[in-house]
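Here's a slice of the assembly, chains where they normally sit.
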């Protein structure tokens, strides 16, 4: 299996509901350094998994909807805890939809699965990994 | 599949038996930067794979049993070569047992598999990856 991974980041505010979160129940924030791995069993005629420029642009566009925002007030996440693992799934779903819509080019439709990892600090990260058809 | 990863480290002394180890047959030591990835197919009602605070505490407690020790004299490793890959398995087994005992909370029992990686330098690492029920 081949894969290509691109990295970008997003800076958001949010708070969590539930005693398990302790002080993170207060309004705080995070930088998420985001890695998206695109996997395909074969390379296209150009010798690539997908157009890395379009993949990078798609990730930036997708993160721009979240960037510099308070996720507690974001209409997409009404009443949900926007934990790192939850946001990894959000990025996964949106990137999978972008691929299906053809935003990353026709060649990217050969991508079978994604792994999205959000690094929240030098000591913690979360990811969502799955096939694209399984949304 | 969702996952959460936490990082800590441990500093130990040891030596290896066997010509394959060359100068590492002498008493020496290592810092292991340890990543434990906890995987679960779903998030709990709080939106997390597990309580990351308890995961972090469990990893610290587990590593404290090894930290600042000469593993050649550690009762757990009698006569064994405590290689990086062997120690990855030790951390895996102990973390899996902690999850089964409920040390990481009831929610962590949904964790299906772990990947434990020990980075021994900027150019070498070893890991053990497996299902929790397969111990």
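Here the chain labels run A and B in written order, and each chain numbers its own residues starting at 1.
Keep this in mind: a residue touches a chain if its C-beta (ideal position, glycine included) is under 8 Å from a C-beta of that chain, and two chains touch if they have at least 3 such contacts.
Everything quoted here is computed from the prediction, not taken from an experiment.
What's in place is 2 chains of the same protein, and the file's complete complex has 6 copies in all.
Keep this in mind: only the chains that are shown with their structure count from here on.
With centres defined as mean CA coordinates, chain B is found 27 Å away from chain A.
Chain contact summary for the complex, chain B toward chain A: residues 1-8, 43, 46-49, 51-53, 56, 105. Across the complex, chain A meets chain B through its residues 16-18, 20-22, 80-86, 88-89, 122-130.
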